[in-house]
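Notes follow the structure.
A single protein chain has been omitted from the complex, and every remaining protein chain is retained in its original position.
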Amino acid sequence: MEGAGTSYSNAFRFVAPLQEHLLQGSILDAHCEVLLHRLRGLCDNADTTPETFSDYEAVYQLKNNLATPASQYILLRVRQALDHPEAPHHIRYLGQAEVGDKSRHTLVRACFDVACSSNVRDFLNELGFKLDHEYVARGYFFHKGRMKVMVSKIYRMQQPGKTDQNTLEPITQSHMVELSVVAPMGQDSIGEEMKNFAEQLKPLVVLEKFDHKRLP
Amino acid sequence: MQAPQSKEEKQLDAGLEGLITKVHDLKNQIAAFINKLETEYETLNWPSMLDNFALMSGQLNSLKQLLRGDKMPALRNFVLFPVLLSQDPDPHLEKLTEGRVVSCNHDLVPDYLRTKPEPEVEEKINLIANKAANVNIETATKQLNSLNKITSNLLDIINSSKDEWENDAGQKGSQPQTSQQQDTTNLVAAVTKGLRLRRPDPSMQQMQAGPIHSMQQVQNPRPGMGKMPSAIKTNIKSGSAHPYQRP
């Protein structure tokens, strides 16, 4: 068992970031069943019941200069699975989305997903990050090839840190539908694949790319 | 005289070859159709019948094109007549026709090499032709007009029911609205920027100053969240102290 030494860790130090391709949409709760049936038919593993997930996500923000509000900041998302407490936590960094490129059908942004131990929240607090907002997402996820579809209901937490059902409140009467692919940089054919898949979900759900800068 | 003849002969040969292939295809198609009717008559439906008929009509059309084409010599200029008739079975003929025609005899020739319709058929045709010639012009015009009227009425009825059906189908598809744009925007904003997910934080009141930048929504909605008009009733518990406040 040869310890590889620094050469191994060096190779990973500046690994080419992965990119996330994303399409988002929503569906009213009343029509969610229909969408789930359709997704079940379209995606892999049609014979097993759709997999559910229940995640608690908190977004931490680190600002460059605490004095002025107009300073740079960076957001890190910490996600933990509430239904699998032994699974590792995840830190996710999402870069700014490149928009304006009309030939791209999907939103593309840099994506880092790091698994870590459960003391991550304390660690980030030590580093100077502050909790910006948090929510619980519950729903189903499907996958087709390397595409992942998540149909989730977003809940607001009325008490910080408490994720029991009775302290959760849904923020809309709709489920959020996200189609995403995480792939190494430079693979642009994924957009076509995603667009074709999105076509099959119309008119139930219209998946499109949102310009995050133009959100209210 | 030999050379042009052989050219015509060549043309005739080529034309006949083409005819034979086309007729062969048509024969196969008809055989398949008959087979289908015989074996699948329980599960057959009208659209697939129409498909078969369409296929046959297409093949007949291509046969017609071939006959009309430039490459085909004027076949009416040629006469086909049997040179030898015999009662004995002819194995060569049998092989050529795949067992359908065993011998070229006196029964076969009048049917296959007929140029005029049968006598009974010819009589019926003459009867109808005479009747047509004797028809009065006025009655003919009246009949024509009424036929036109009936046809146009029928067309109207069919078109109107078609429109009705299309409207119905269109309504069924567009009526159930399965997603609300406002909800979509809210959800995406919540997941991406934390809109409507933050609790009003008293310590942040100090940071209100500064230009309202699109990036600075992170600061501004906080104190104003309770007043934000939203379709969804939000229950914001403004805590006494933000639990994540830095000491």
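By written order: A and B. Residues from 1 in each chain.
Everything below uses one rule, namely that contacts are C-beta pairs under 8 Å (C-beta built on N, C-alpha and C of every residue); 3 or more make two chains touch, one makes a residue touch a chain.
We adopt the following convention: contacts and distances are computed from a predicted model.
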Original post:
Quick one: the chain not pictured, UniProt calls it what, "SKP1-like protein", "Exoribonuclease phosphorolytic domain-containing protein", "Ribosomal RNA-processing protein 42" or "Mediator of RNA polymerase II transcription subunit 20"?
Top reply: "Mediator of RNA polymerase II transcription subunit 20"
Subject >> Chains shown that the absent chain touches, full complex >> reply: A
Original post:
Which residue among A:74, A:87 or A:185 touches the omitted chain?
Top reply: A:74
**OP:** Among A:36, A:59, A:120 or A:198, choose the residue that contacts the chain missing from this document, as touch is defined above.
**Re:** A:120
Original post:
Mind pulling the chain A residues that touch the left-out chain?
Top reply: 1-6, 8-9, 12-15, 17, 62-67, 72, 74, 76, 91, 93, 112-117, 119-120, 122-123, 126-128
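The rule we apply is simple: only the chains that are shown with their structure count from here on.
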Original post:
Hey, which residues of chain A end up touching chain B in the complex?
Top reply: 24-28, 31, 34-35, 59, 61, 68-70, 73, 125, 130-135, 137, 154, 156, 158-161, 169, 171-174, 176, 203-206, 210, 212-213, 215-216
Original post:
Which residues of chain B touch chain A in their complex?
Top reply: 173-174, 176-180, 183-199, 207, 209-211, 213-219, 232, 234-235, 237, 239, 243-244, 246
